[in-house]
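For reference, the structure I am asking about is given below.
One chain of protein is taken out of this complex; the other chains stay put.
Take a look at chain A:
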Amino acid sequence: MPFDPSDIMKDRITDIGPPKYDKFFPPVIKENYGKWKYHEILEPGVLVHVSETGAEVYTVRVGAARLLSVDLIRDICDIADKHCDGYVRWTTRNNIEFLVDDKAKLKPLIDELKSRGNWFPIGGTGASVTNVVHTQGWIHCHTPAIDASGIVKAVMDELFEYFGSHKLPAQVRISLACCLNMCGAVHCSDIAILGVHRKPPIIEHERVQNVCEIPLVIAACPTAAIKPKKVGDYKSVEINENRCMFCGNCYTMCPALPLADGEGDGIALWIGGKVSNSRVPPKFSKLAVPYIPNEPPRWPTTVQTIKKMLETYASDAKRYERIGEWIERIGWEKFFEKTGIEFRHEHIDDYRLAMTTWRTTTQFRF
């Protein structure tokens, strides 16, 4: 039935959930579900999984920009129709995987992907820099301090050789969030790019009482910098600028407290997080660079700083060592020394449980 705006509940379908996942399994996956014996990485971006039944499935992983047009998705579907019987899947880092059940089908698929210029770069497996988990940025969100897609493109261009190769000691996960709401994985990534503000919000006193629920604004502040205040006839708020650390939480709750600022906003880089339980427990990423200005459209300082950190790690870490493990082995003072990053007062934690991050031992390196 066509949607009828005068009776919106008529013929309304709801609570049906997503389609069941196995409806879209390639036959070889469906038949061997739960029976996989081992897998190998044949070359960067190409995997083979072998089943107890002897069946094999070959996977070709290609990079994607995450933000895709319908035209490009149709192209992807065309490739899947031509080589993979119409089956294709996306990974948790927004790469695309084409699966074939016969080694003879692998080469034509790879040739086809390579023939399409840079649209479908093959890689992202093993000890590589795979896709960047990122957010909306200036494309769509209203609270960002930085862009997402633009920075990701600039970073991946510079690190492209690491996408289609296995040159690193272990996999390096890079992610980006355009404000410290941290949508995505920045808090637990090997290298994280985070948008930060450096100026307190502007208070639009005449709007606050109309568009904001003032108690929510006050409760949104992690440092209790906001209190209610009457300005003229308006019920509004007052922000203690000495207590404000520019998180922007209050703007999320209240549209009358904008804080985005062209010159104030910029990038903080974080390093050393991971989510896997291999060898050592999961780690949060820690602050590496407190501030780099926004430099659209290519963000050269950010890109070069990331490259410097990555290459120092690549040349210095032992095999299988993630960035966080490497830093913990050599010590943070050596990390700053080797990468040449300046250690500043912003690096020292001063939030509530900060004491646990300070050094309470005489062990350190000069």
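Basically, a contact is a pair of C-beta atoms (placed from the backbone, for glycine too) under 8 Å apart; a residue touches a chain by one contact, two chains touch by 3 or more; residues count from 1.
Criterion: contacts and distances are computed from a predicted model.
When the listed names "TusE/DsrC/DsvC family sulfur relay protein", "Protocatechuate 3,4-dioxygenase subunit alpha", "Na+/H+ antiporter subunit G" or "Cytochrome d ubiquinol oxidase subunit II" are checked against UniProt, the chain not shown comes out as "TusE/DsrC/DsvC family sulfur relay protein". Of the options A:V46, A:I96, A:C212 or A:L269, the residue whose C-beta touches the omitted chain is A:C212. The hidden chain makes contact, of the residues A:T252, A:S276 or A:T301, with A:T252. The chain not shown here is touched by just one of A:I8, A:V70 or A:A104, and that residue is A:I8. Even with one chain removed from view, chain A keeps its contact list with that chain: residues 6-9, 181, 209-216, 252-255.
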